[in-house]
Structure formats: C-alpha cells, structure tokens
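And now, subunit A:
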Amino acid sequence: MNWQHLAEQLFGNQHGLRADGDFLAGSVSFEGRPLTVIGTTNHAPIGVRLALAQARVVLDTMAQQPGQPILLLIDTQGQQLRRRDELLGINRAMAHLGMCIDLARRRGHRVLGLVYDQALSGGFITSGLIADACYALPEAEIRVMRLPAMARITKLDPALLEAMSRSNPVFAPGVANYVSMGGVRALWDGDLAGALRQALVDSPIEDQRARDGAARGGRQLAARVAQRVLDAA
Partner candidate 1 sequence: MTAKTWNSRADNRAARLARVARALGPQLNGKLAAPAAITALLEAAIEPHDRVCLEGNNQKQADFLAQALVQLDATRVHGLHMVQSVLALPEHLDLFENGIASKLDFSFSGPQGARLAKLVSAGRIEIGAIHTYLELFARYFVDLTPNVALIAAHAADAQGNLYTGPNTEDTPAIVEATAFSGGIVIVQVNELVGEGTSLPRVDVPAGWVNFVVQAPRPNFIEPLFTRDPAQISEIQVLMAMMAIKGIYAEYGVQRLNHGIGFDTAAIELLLPTYAEQLGLKGKICKHWALNPHPALIPAIEAGWVQSIHSFGSELGMEDYIRARSDVFFTGPDGSLRSNRAFCQAAGHYACDLFIGSTLQIDLDGNSSTATLGRIAGFGGAPNMGADARGRRHASPAWLRAGREARAGRSGAAGTPRGQKLVVQMVETFREHMQPAFVERLDAWQLAEQAGMQLPPIMIYGDDVTHILTEEGIANLLLCRSDEEREQAIRGVAGYTAVGLGRDKRIVENLRDRGVIRRAQDLGIDPRDATRNLLAARSMRDLVRASGGLYQPPRRFRNW
Partner candidate 2 sequence: MISYAECSARERIAQLLDAGSFHEWLPPAERVTSPHLAQLGVPSAFDDGVAIGRARLDGRTVFVAAQEGAFMGGGVGEVHGAKLVGLLRRALLDPHGERPDAVLLLADSGGVRLHEANAGLIAVSEVMRAVLDARAAGIPVLFLIGSANGCFGGMGIVARCADHVVMSDVGRLAMSGPEVIEASHGVEEFDARDRALVWRTTGGKHRWLSGDCDTLVEDDVQAFRDAAIAALGDTRPVTVQALEHEHRLLAARLQLLPEALDGDIEAVTLWRGLGVADAARVSSLDVDAVRALRPA
C-alpha cells in the first residue's frame, strides 16, 4: 500500500502528512487527538541523514508535545550500504534514533510501529522493533535478507534453505512468521483506523515479544532461556 493511501485510510483526506524525499513526517489528528507520524517510503535505505531526520522529530515531539503518541510508518530496504555512512558512524546514528524512541516511550509517549510495505534488518531494529509494539499490514514483507543472498553468505544450499523456510518460521521472510515469533504483535487487516485505535489502547509497555513467540509457537526458546538465566543458581 502506498503511504498516501494508508494515511487517508487512517487519518482521512486532510491528513497533513508530508513527504520530503523518502522521509515522511507530520502531526496528524487521529479521532480528534494529535499524533506524531514519522516514516519512510520508497523502500528507503536508512543512512545517517535519514536516521537523524527521524530522531529530530522524536526529540521535537518530546520537547513540544509531551506524551503525544508516535506512529512509525515503516518501508525500508534496510540500512544504507555505503562506505561513507559507515565512516560517519551509521551504527551510532541508528542507535541514536533507537534511543530517542526508547526515551520517548519511557517518558510516556505511546510509540507504535506499522510495517506498511517492507522492513529489513538494520532499518527495522531502530524503528518498529524498538517501539512499544510493532504491527504490519498483511501484504507487507519483513526479512533479514533474501534467501539467495542468505545462501551465498552462509554457504548453505539454496534448495535446503527454501525447504527449511517452509517448515520453520526462523528462516523465511514474511509477516506471518514475524507474528508467530512475536516480533510483530498483530496484523492490521480491513479497518485500519479501528486497529490503530485498539493498538493505542492496549499495546504493552514491557517487552513481551519472547513470551508472545512462545505462546504462538514460532519462537519456543527465547523466553524460556532468558527465564533460566534469571533462575540459575
């Protein structure tokens, strides 16, 4: 779904969300309450510049609209794969973005992520995955990398990975797998505004993803192993 269409479904025709290149931002009104929207589009690669642009809006929201909820609209091909960005400390810029979002949460801003197109690895860790909860549209795609590239790097047989990905959500791209592993709290299907309204009310503040993954059967060990560490003599 393109972002304009999404914004109209969520916030109506006069949504006030603006694109600056691949960067989306705006203060919108959702059912009479103000909401900060931050996002990217065109499968934007997240480089230093785009990470800082997002962080700026989070900082401004904290300063000017204390407690105002923040919605992150996610469409990224992952981190910018450039030497220049590495030199400039892209990991630091992304950590900064993540820490801004995290601090906003701690200061009472409800932060939700929505993968409306695609989400990949680095670009996802400091957006949807650092929010209170992350949601996705059913047609969205989430992955670390494509199977052929994964096969090349791990030197595993692509046919084997393909076969594995059918039986084990750990390997395969797809929002359903992320739901079953707890990484995505739920899919938003049909009444998107209704789904957002619900999420603003009932998204957890604590990190429940490991427990969700265990309950849904997609990630059996994470919660259990972490608990064993807590219990160990």
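Methods note: a contact is a pair of C-beta atoms (placed from the backbone, for glycine too) under 8 Å apart; a residue touches a chain by one contact, two chains touch by 3 or more; residues count from 1.
Quick note on selection: all candidates are chains of the complex that A comes from, given by their letters.
Small disclaimer: the values here were computed from a predicted structure and weren't measured.
Participant: Looking at this complex, which of 1 or 2 sits next to subunit A and touches it?
Facilitator: Spelled out: of the options 1 or 2, subunit A touches 2.
Participant: Contact residues on subunit A for candidate 2 in the complex?
Facilitator: Result: residues 48-49, 52, 55-56, 59, 62-63, 79, 81-96, 98-100, 102-103, 106-107, 121-122, 124-126, 129-130, 142-145, 150, 153-154, 156, 160-161, 164, 168-173, 177-178, 181-183, 207, 209-210, 213, 219-232 of subunit A touch candidate 2.
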